[in-house]
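This is the structure I want to talk about, given as structure tokens.
Omission of a single protein chain aside, the complex is shown with its protein chains in their original locations.
Lettered A, B and C in written order, each chain numbered from 1.
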Amino acid sequence: MDIPALQARLRRFSAERGWEPYQTPKNLAMAMVVEAGELVEIFQWMTPEESTRVAERPEVQQHLGEEIADVLVYLVQIADRCGVDLAAAVDRKIGLNARKYPPEFTPDSSAG
Amino acid sequence: MDIPALQARLRRFSAERGWEPYQTPKNLAMAMVVEAGELVEIFQWMTPEESTRVAERPEVQQHLGEEIADVLVYLVQIADRCGVDLAAAVDRKIGLNARKYPPEFTPDSSAG
Amino acid sequence: MDIPALQARLRRFSAERGWEPYQTPKNLAMAMVVEAGELVEIFQWMTPEESTRVAERPEVQQHLGEEIADVLVYLVQIADRCGVDLAAAVDRKIGLNARKYPPEFTPDSSAG
Partner (left out) sequence: MDIPALQARLRRFSAERGWEPYQTPKNLAMAMVVEAGELVEIFQWMTPEESTRVAERPEVQQHLGEEIADVLVYLVQIADRCGVDLAAAVDRKIGLNARKYPPEFTPDSSAG
């Protein structure tokens, strides 16, 4: 996924609709959490096991894809408006997590 | 951003820590909305104007980058577990939005 | 508001519909945050000033009342299922907040 191209496309999309004044980072964060709630709604009454079988239910899977896309589109716009380099932020965060949670197991830990 | 590579990396990360049994789509959706809330927290008491100037405050910008990354990492894992093609879903959703909200303005709408 | 009576009423409501197996605290927490997102949606594109004038727009006010009620109903059920005394918890939390954030001003601070 070409994030800068996606951000440029979304910027154009907003400009063509006169939405820029509304799309402050504050408002985009609100819109993002609204969509996050809609994603959670898909899973709210499922058992954990049912949630692992969404790929077998095409209509649920498609709905999920739409909600994931909605959250992602707002995330990408927040990053764009606030000058956050998304790929670098993800890389950095995974590194921080790796230090915070050292691995218990490694694929070859039994290889001795 | 190479999403399949990121998903493979995150799968390995979870495997090395024995986290897979906990990372059902249901639980990942909960974790995602928790992080979405932490992202909203950054902006909750800001005016809309202040929220547009986050790029001028490096420590806020870095915090924001971490929260965006946290949400994104969970989104990417939900898509992976549920067989959602993230790039295709985003593309499809922007197309749906374009039809739902036809443009009012175009860059050259005044060109006659 | 008589919380124990409301909790009894909601327990009966769930029993009459066979919903108890689904209403684990985990699922109720998910449902609660979904409704919280719907409440946020009402305000997402409003300016802060517009949000202070919701009382002048009866249909928005009524919609808001419904979303507040949805969140509250789930909160009250979570408290019920988990043995949390809601009134005591609120009282305790306001006390903690009062210590965490000592008052800067008091109504009679200028009275000398």
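Throughout what follows, a contact is a pair of C-beta atoms (placed from the backbone, for glycine too) under 8 Å apart; a residue touches a chain by one contact, two chains touch by 3 or more.
Model, not experiment: these values are computed from the prediction.
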| item | value |
| --- | --- |
| Among the chains presented, those that the missing one touches | A, B, C |
| For chain C, residues in touch with the removed chain | 1-3, 6, 9-10, 12-13, 15-18, 24-27, 29-30, 32-33, 36-37, 39-40, 42-43, 46-52, 54-55, 61, 64-66, 68-73, 75, 78-79, 81-90, 92-94, 96-98, 101, 103-107 |
| Positions on chain A where the hidden chain makes contact | 29-30, 33, 37, 47-48 |
| Missing-chain contacts mapped onto chain B | 22, 27, 30-31, 33-38, 40-41, 43-45 |
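Note that only the chains that are shown with their structure count from here on.
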| item | value |
| --- | --- |
| Approximate Å spacing (C-alpha centroids) for the pair chain A, chain C | 27 |
| Approximate Å spacing (C-alpha centroids) for the pair chain A, chain B | 3 |
| Per-residue multi-chain contacts in chain B, two or more chains | 29-30, 33, 37, 47-48 |
